[in-house]
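Every protein chain but one is kept in place in this view of the complex.
First chain written, first letter: the chains are A, B and C, and each begins at residue 1.
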Amino acid sequence: MESLSTDNEFENLYSYLKKISNRFVEEEDHLRIVVENEKLREVAEVLSKTEGVFLRTIAASDERSVNGFYKMYYVFGLDRIHRNIVVEVPLDAENPVIPSIADIVKAADWYEREAHDLIGIKFSGRILHRFVLPDDWPENVYPLRKDYTVQDLVKLYRPEIIAKAREVEAEAAIIIPIGPYHPALHEPEYFELYVRGEKVVGARYVGFMVHRGIEKLAESMKYDQVPFLAERICGICGYVHSTSYCQAVEKALKIHVPERAEYIRSIVLEIERIHSHLLWLGVALHLLGYDTGFMHVWRIREQVMILAEMLTGSRKTYGLNIVGGVRRDIDRDKVNKCVKVLDSIAKEFKEFVEIAMSVPQVKSRLRGTGLLPRNEAASLSLVGPTVRGSGIPRDVRRDYPYAAYKYIDFKPVVRTECDNMARTEVRVEEVFQSIELVKNFLDRLPGGGIAVDSWEPEPYRFGIGAVEAPRGEVIHVIVTGRYSPYRWRVRAPTYQNLPAVPIMLRDVDLADAPITIASIDPCFSCTDRALIINIEKSDVRDVPLVALSLKGSRLLR
Amino acid sequence: MEIQRQVPVEIFSRKDLEKALQRIKKSIWVFHLNTGSCNGCDIEIIDVLTPWFDVERFGIKLVASPRHADVVLLTGPITIKTFPRLVKALRAVPRPRLVLAIGSCAVGGNIWFNSYATLGGFPNVIDKLNELGIVIDKIVYVPGCPARPEAIIYGVAVMLGLVEQKTRYKKVKA
Amino acid sequence: MNLSTLISIPISILLYIFLPPLLDGVERKVKADIQSRIGPPTILQTWYDILKLISKEVVLSMNPRYVVLTLSLSLTMLISLAVTISYSISLLNLDMYIVITVLILLLAIHSLYLTLYIFSSNPFSIVGTFRIATIDILNEAGLVAFAILTAVSISISRASPRDYLLIAIALTALAIAVYVSQRRLPYDLHEAEPELASGAIIEFSGAVLGFYIYSHLLERYILASIPMIFVAYLMSSTLYLNPVIAMLLIHILASSIYLLYAVISALIGRSRVNLAVKTINFIYFLAIAIWLGVYILWNP
Partner (left out) sequence: MVKFVKVLPIAAKIGTVTIRYPYAKPIVTDSFRGAIEVDPSKCTGCGACTRICPPKALSLNIEGGTAILRYFVGRCIFCGMCADICPEKAIKITKEFELASEQVSDLYIDVEHEVVTCRKCGSKFVTSKLLNKVEQKLSEFSKELLSLCPRCRRVEMLSKQVYLR
């Protein structure tokens, strides 16, 4: 890691920040400063102008019962020096108003909408409406405020459901449900595409169907139960979420995880990446109509699932993490089996991916479609293969090393073509890279325990846990409580990447829209754990013709 | 224009239903409905279509429109926001209307059974569906988190009567 | 007309009626093999599917009169096509009138399908209809042109190697046009594109869907047998065969070309409308250019 003094720009930034507020805490991985309400916009401006700084997440928290005010945490990442800057803004308990920074930092848009809906923070300079929650959710009831328990909330909104169902039916009786139950649906989310002829001229994301109130539920659960909740944020990359949660708690409470556990976590994370990328490639080939490719990629993938089950006890890598370590060890036998299977996967996949990429339709429909220019990718603070396909080497594994990535040399896969093909190639390449990484980790697996014996929770500590998920960076911010997390904020990669979709869809053919949307590998169950809607009303539009969902399931013909 | 039913609900008798079930045995078209699941079960559903499990060997085919479907594969705890859409999709399924509730979410609400944003599984909404005039002719519950591909196949087999269901309510004295 | 010809016509018509779903079953088996899996339990699977669909409740969002009318019309026309082709291959005689009747019936069926799709109020259906109309207009021109080109090549043929080459070129081009017309990958745009779900047929259910699928398969098989009219004639001019055996041989040939198409469609992905138009245009002009080139440059 470079030291601070070698980097003049960042030194200036640091001294500026320390000047603006005398209340700051410096920790191993972040600098936390408390900024007054009025100075927030100025700070945001300075930060957004600095090269290589991006907005990682924003968390709003109701801390009235602790210190008498609401609080906003803005987490900015400084890729080059591997540090975070956390800007804390306390807000008045009676009238929580904060200036909006969405016009300065584009990526802040959704976070502000969400904070407004779930906690009731008001943003001066923006008029926000109900997004996350149903339209007829009672006024002035904000689920993430501490005034309500989970049980209270259940009683609040049940009775009108049937009326609502009747209403929805009445509005479109003639047409097959296009909405979230779009026939090709895989997940109950959809994009409304505005088309002129066969060209897409605008897109609108309509989400929030998978909002399950996870962050609120965690407040009623014990520390050791939350990893199981976190895993179920997403069925594809669940392990990423539980690792991220555990790391956040471990950072906050300064728990030192045994080295062996760190290695095991990294191994499972990489296995998850292999399975997720193979899954994505299969679905992408299916979207391109190449079903034989889909079948063969999934045939290869199935071996990874067996590996995952062997290592974790569940096909979906569920149930391995606890705070302070992992629950299962990897013995010699499993190591050997892993290496053997991974070798055969690498061979089979190499052989097959070349064939799949030579199919004329696959080639012609991936190349040159869904362009995402580098500067747009940078300004939207995108993450994961999406941003790496646009030439920016952002990768948490290298930038903010965690688990066993600390001990190895690592180079992210980057492509500069900015199109769907670039993003596909990044993922294909990462499969091979991950296989190498797992083998490397298995080789170096150190001895020792796999979990700390015991640890004591301490209330009101702040921690950040970030993990590079298959889709990009997952970041969990935690404020600890006495028995369970006081505030737990999850930010999934799709949340950050979705605003890029309207840009990528500009002037794309309708037929290529699904693969373009899929090229960010969206995962809505991640995104909607607390949810969003995006109304980009910038483009020209004709009649909304097609609402479209992803990962189509018309598989067998 | 309005939906025109050539076979109104009333005259769809028990006997017709059994006959139709017999025919369906050889060719089952399924429609996949996600009501807010974590994607785990959904991926396993796709997995059963792919070479290792290949449910086409039972004549099962995944279709894209609820109008073509015989069986609805339902995953997820049914979030409040998806319920109206669930009703709409189920109504579009012609009788006999069969549902395979897959995964702990759809069966018992899983970890979010008491969350403010979900209805906690399919058993909780059956009454509401009946109230809205939607009759479900047969339901099979497939627990699992996620339900592994074999478990889904087993669920289909139970639905078709190929195998006898194994689980029974048990009460043991300690 | 002798007795064996008389017998061969009804047999051929029966084959036309019962074979297509069976062939689809075989196709699904073949595809499954290419994809390393088992596939449907028997080749009768498509028959089971259709029979089940017919027994199911019909939920329609459009006026059933349109649907029933168009479906029954197209089925009637398909059967008459089957009759015409059976007659033609049993006679082992190349009659220009028959070729033209077949083509006219085919075009009529295609436009009937278009009306069927467009009656649906579903936006997916409408987009699907526009796509298939684009492909159809282009491809029907090709289909007609190459059918006539083949007929012309055969009629001017004086059994020289150049003439056989001309026939081969025209027949290959016709086979490609037939392939596109069968609405297979990469050109199955009418019900394709996951974002369009089942496209044009999204609103059909029960018996309507069953009859639609049946008529679609029947049309596919009839299309596959169009080049066989010419093959049959060529066969009859070179060797003498009993009409029943000749008819069976032709059905076997049509089935094998059908399965060849199935294998090809399992190997490639789906095109996009503008790409499809480009490729089809390119192939057709290339075929015509080659044919003309051979005709003009190679002077025996």
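Here is the rule we use: a contact is a pair of C-beta atoms (placed from the backbone, for glycine too) under 8 Å apart; a residue touches a chain by one contact, two chains touch by 3 or more.
From a predicted model like this one, the values you see are computed outputs, not experimental measurements.
Here is the thing to keep in mind: the chain we left out touches A, B, C in the whole complex. Checked against the full complex, the candidates A:68, A:313, A:393 or A:446 give a single residue touching the omitted chain, namely A:313. In the complete complex, the hidden chain is touched by one of B:66, B:94 or B:144, namely B:144.
Although one chain is not drawn, the whole complex shows that of C:137, C:245, C:267 or C:286 it is C:267 that touches it. Taking the complete complex into account, residues 221-222, 224-225, 228-229, 232, 292-293, 296, 299, 302, 306, 309-314, 318-319, 327-328, 351-352, 354-356, 358-360 of chain A touch the chain not shown. Listed here are the chain B residues that touch the chain not shown: 51-54, 57, 104, 107-111, 113, 121, 123, 138-145, 147-148, 150-151, 153-155, 157-159, 162-163, 165-174. On the side of chain C, the interface with the absent chain consists of residues 33-38, 267-268, using the contact rule stated above.
Note that in this section only the chains that are shown with their structure count from here on.
Chain C has its Cα centroid 37 Å from the Cα centroid of chain B. Rounded to whole angstrom units, the spacing between the C-alpha centres of chain A and chain B is 30.
Rounded to a whole number, the gap between the C-alpha centres of chain A and chain C is 48 angstrom.
Contacts with at least two other chains are made by residues 35-37, 61, 121, 194, 197-198, 202-203 of chain C. Among all residues of chain B, those that touch two or more other chains are 1, 3, 50-51, 56, 61, 63-65, 67, 92. Those residues of chain B that touch chain C in the complex are listed here as 1, 3-7, 12, 19-20, 23-24, 26-27, 29, 50-51, 54, 56-59, 61, 63-65, 67-68, 70, 92, 94-95. Chain A contributes residues 134, 143, 150-151, 153-154, 156-157, 161-162, 164-169, 172-174, 176-177, 179-181, 183-188, 208-214, 216-217, 228-229, 232-236, 238, 279, 282, 294-296, 298-299, 302, 305, 314-316, 318, 523, 525, 552-556 to its touches with chain B in the complex.
Contact residues of chain C toward chain B in the complex are 28, 32, 35-41, 45, 48-49, 51-52, 55-64, 121, 194, 197-198, 201-206, 209.
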